[in-house]
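On to chain A.
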Amino acid sequence: MPFDFELIAEKLQKAVKSIKSDDNLYHERVDKIIDFYKKSDPKVIEQKRNQGNHKWLAAKFLDHNATINAPKLIPQDYRVIAVDGSHIDVDRHSPIKCVVLNIGTVIFTYGSNPSAILNSSPLTYIGDSELNIFDGNSTSRSPLQGNLMGVKRAVMELKFLADTLEDYADGTPTLALIDGSLILWSILGEQEYVIDQLLQEQFLEQLHRIKKLSDKKVILASYLSYPDTSDVINSLRICLCNEHCSNMNPCEQGCSLVSGIRDRDIFIKYLPDSSRSSLFQSTSNVIEKYYGEEYGINFYYLNIFNEIARIELPNWTANNLDLLELSHSLIIDQCNKGLGYPVSIMESHEQAVINTTDRENFKMLLDRLLAEQGINYNTSQKDRSKKYRWV
Partner candidate 1 sequence: MKNQNPIAEIIESSTKSIIVQCYELYQAPKLGTLIKTQDDPSIIGIVYNVFTEPLDPSRRPIARGPFQNEPEKLYEENPHLSLLFRTQAQIFILGHVDQMNSYSYELPLLPAKIHTGICLLNQEEVASFTKTRAFLELLIEGLDIITDEIFSISIRRISGYHSDPEKFLYDTGKDVANNFPHDQQKLISLLRKLGRGPINE
Partner candidate 2 sequence: MSNVENKQKIGTLVGGSLSSGLEIRLDSEYSVENLYVGDGITIEGREKRYFGIISDILLQSSDSTLRSFPPNSSDFFVTSILSGTSAFTILKISLQLAVSLDANLDEFDQLGLDSTSFGPATTVPPHFSPVYRATSKDYTEIFGSEDENHGWIGTPKGREEEVKINLDLEQLIKRSNGVFGKTGTGKTFLTRVLLSEIINKDLGVNLIFDMHRDYSDSVNDESGNKINSLKQLYPSKVEVMSLGKSLTKGQVRPDAEIMISYSDLEVQDIEILSETLNLTSAGLLAAHALDRSYGEKWLGIFLNMEPSEDKENKNSLSAAAERTGQLYTVLHTLWRRLEILKKFEFLQQNPAEESIRRIFASLERGKHVILDFGSHQSNETAYILVTSLITRRIYERWAEQDNQLIIAIEEAHKFLNSEVASQTIFGTIAREMRKWKVTLLVVDQRPSGIDAEVLSQLGTKFIHQLEDNRDIDSILAGSSRDLRGVVSTLAPKQQALVIGHALPMPVVIDVRSNDTLTNFINPETTTTEIINIERDNNDLFGEKNE
């Protein structure tokens, strides 16, 4: 049946109206928060954060509050390596279980000898052994699909990045970019053995390889546009609310100021275009539990073309002022070239993406191979009904 817009429209309308009325109050609140942020002392905030029994994620404040940092000049020669991935999921109905993971890598060199390399590499995982994570005794397995496939993908992206960096790192300032986050959020909730293998063995292994290249001016960073994150606000909230709230939900008193407001709302208001915020440190459970101190993750916010992006860096990069500043200016340059988004990430995405035609061609290839071997492909009734949409 076609979409019944009427019913939906009504509800949407109400919601939109309520937003409007909230609007003016919203701006007042944001201004207040910014005010507070500017005046507050990061050490005090840190103290309160450590003492508090809040259950929400609150970022660690590092340097002075509310600093505004303009980008420095970029070097004449620099390089960007970006990696992105895309996958075709397991078809439950097919007799062959397989997953194709397509990793797109781009290497752009700018300056006196400009060049560009675009690459994509497909990885296939076929059969039980490849498509599952097994525990040590092989009694338990977690299939590589859905969320877990996303994690596996993040791991492989980082691996490709590390491979490429090892080949190319030659002292030329090299920005290594990843779309999204350096924090493997999705691993939370997985089995221990999964976390062991994917995160600790594989993911951190790659981070380690990249860390070793840091003297070759390699700057690893992740780029998240228009982030939903609020770990900075959450830290401010601890100070703002005198009730020492421990609840996730903001209370009606102190917390009401920050209710519904995200980090990006704050920073967009006071960061000028191309400037970055102060540096923060992520206190995510994933990091604290599994990354270890060696692999802490820092972040800052950046105003790109009047939109906020969140840049995450490993601590060894963030602590090096040169590299930190390079990360800022090179990302700005990338965004200029990409008309608002880093061009290297855009192109790596294009290299990685498996479009509909390719997906269908893949399915057809499988079908043909199965048919050649005389294997009957029994698709489920549900699948057939979806495919054919008959009347």
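Please note the rule applied: contacts are C-beta pairs under 8 Å (C-beta built on N, C-alpha and C of every residue); 3 or more make two chains touch, one makes a residue touch a chain; residues count from 1.
The candidates were selected such that all candidates are chains of the complex that A comes from, given by their letters.
This one's a predicted model, so the numbers in the text were calculated from it and none came from an experiment.
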Numbered candidate touching chain A, per complex, among 1 or 2: 1
For the chain A and candidate 1 complex, residues of the former touching the latter: 106, 108-110, 114-118, 337, 339, 343-344, 347, 350, 355
